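Complex shown without one protein chain; remaining protein chains in place.
Labels for the chains are A and B, by order of writing; each one numbers its residues from 1.
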Amino acid sequence: MPVSSTIEPAVRVETKRQPLPPREHLEAVFEIRDLTAVYGSKPALKGVTMEVYKHLVTAVIGPSGCGKSTFIRCLNRMNDLVPHFRQSGTIRYHGQDISGREVDPVAVRRTIGMVFQRPNPFPKSIYENVAWGLRVLGMKDNLSERVERALTRAALWDEVKDRLKASALSLSGGQQQRLCIARALAVEPDVVLMDEPASALDPIATQAIEQLLHELKREYSFVIVTHNMQQAARVADMTAFFSISQGAEGGRWGELVEYDTTEKIFTAPADPRTEDYVTGRFG
Amino acid sequence: MSTFDATGISARRPVTGRRVRPGDLLLQVVAGLAALAAIGLVALIAYKVVDGARLSLSTFGLRFLVHSNWDPVHGRFGAAQFLGDTVVTSFGALVLATPLALGIGLFLSELAPTWVRGPVTALVETLAAIPSVVIGLWGIIVLGPLLRDHVDPALHAALGFVPLFGPASGGSNVFTAMVVLAIMILPIISSISRELFLGVPVELKEAALGLGATRWEMVRGVVFPYARGGVAAAMILGLGRAVGEAIATAQVIGAFDNGFSWNLFNPGETLASKIALDFLGATTKLEISSLFYLALILLVFSLVVNLVAQWIVRRVSRRQGLR
Partner (left out) sequence: MELLAWLAAAVAVGILGVVVWSVAKRGASELNLDLLTKTPVQFAIGNVKQGLANAFVGSIVLVGLATAMALPFGILIAVYLVEFARASVKNGASLVLDVLNGIPSIVIAIFVFGLLVVGHGQSGLAGSFALATLMLPLVARATMEVLALVPDSLREASLALGVPRWRTTLGVVLPQTIGGIMTGTVLAVARIAGETAPLLFTSSVAGTSVLWNPTQPLQSVPLSIFQLSESPVPADHARAWAAALVLLLFILCVSLAARWLATRSRRKLGRAGR
């Protein structure tokens, strides 16, 4: 199938970001091989194979129902909480397989953090939201400093430093989401997974979160699921496009279609399905 | 010009290791044991009651249910008269209470102006909160004499040809117990009915009214049929409550165990009141065991009532889910 070498994307990719070194020089945080996920008898993902690289923002895009959330939740074993969930294939994190049954999901989640679509701060004070996790995980030394550092990294410190004892629920939606980010960062994860972190927020709050990603990827690695192509184009270094495949008997599941640098995905995708999606022809 | 750290590092924290945390295990086990103990408790109740009734069961078997003697001196026991009085008082209470309760439920859900609903609902709930012993006290001192002096003779005079309304004597009789029980189960049926009526979808009611039906026709044609199942369950729960009530019944029913009579104005005894009044004074093993047998009948009955009410509720909500 002839594919034009450059296309008119529906989305403008910022080209002023630095070009990435070739992939062989990048360090992989995750190596995912042939990941298949099933809820009971319904398949959700089949045969996903890709890497996630350190200190990059990796976006996962695709139409609704293509398994983006399922995929990201496999990375920190959150799918274990869903009854009748089974997965096969391997996920290697810094070389260690974290997908097996003998792996302790709690330990996994301590180094791979997650921020959710709807802000879900604890009904505690702002300070306690960040401090509680630190206490439980045994990082009690210099507690106040750690809390301040986390809130600063999440660009929230200046706004809340005078009311740390106030209830977290008194913050605006955007502030609550940044608090959730601070909470996740406080326990010093290696990777932060984000499942549509800005979809419940207004544009200004969204912009604040995207700005955070630019600054924080120096210290962490991010995987972000987004249904918003423009957002992926703005923040992501690498982009993975998932789409829905249909089987002979009518079953539907998600598959990784294409995974490349954001620029390539949006300007010269190799797969026609990717091209259809990013040019807005469907999805 | 790479700004990326490409040197390999090992993960800062190992991720393989112990699968189950002791804290999780402890919580799950302790909580699980509690749940198991609750189920065990119910089984233990059933066991203890059956065990206590064993002597009487083996002596009388099922004839116990049809014989009417209760003779501790000669060791002859039968539950028939108490079954009879229990049925009469409970069903009678249901007959008295249900129309009133439905009326109140309707009143509070459809007809009352909003400023009245709150206070009246609170009042009905207060009635539900009054302990049975207090209602029984009121029954002995206020209701009993009132019925004895004014209502019983009047009913006998007007309807004496019906065996139910025979000659009246004292204030403590089956009829008084019936009225007391009706007062006690009224709040249960009315609050459940009220919620059911409130739960009828507005669209259905508007459809009927839009066709030109009067308010009463709408209630009769839409609200009642929709709530029918739930009201049946409420009535069954009320029945269960009336059957199981020992104290208030014991206070006003007159403690008479020399046979069953259809005359509502005669004293009598129900299963529950018999146990309440006689248990501490029981002397022979057979008498005690027979009282346990009465308790067994009550236990089986309450189980059936509960399961039937649950079944109705499940069937109704399934059907309504489809609507």
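Just so it is clear, a residue touches a chain if its C-beta (ideal position, glycine included) is under 8 Å from a C-beta of that chain, and two chains touch if they have at least 3 such contacts.
All values reported here derive from a predicted model rather than from experimental measurement.
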Among A:143, A:169, A:244 or A:268, the residue in touch with the chain that has been omitted: A:169
Residue touching the undisplayed chain, where the options are B:66, B:95 or B:142: B:142
Residue numbers in subunit A that touch the chain omitted from display: 76, 78, 81, 83, 106-111, 113-114, 116, 118, 120-123, 132-133, 136-137, 167, 169, 180, 183-184, 187
Touching residues (missing chain, whole complex) on subunit B: 21, 23-24, 26-28, 30-32, 34-35, 37-39, 41-42, 44-45, 48-49, 51-52, 99-104, 106-108, 110-112, 120, 123-127, 129-138, 140-142, 183, 186, 190, 215-216, 219, 240, 243-247, 251, 272, 275-276, 279-280, 291-292, 295, 298-299, 302-303, 305-307, 310
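Simple rule for what comes next: only the chains that are shown with their structure count from here on.
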Length of the line joining the C-alpha centres of subunit A and subunit B, rounded to whole Å: 55
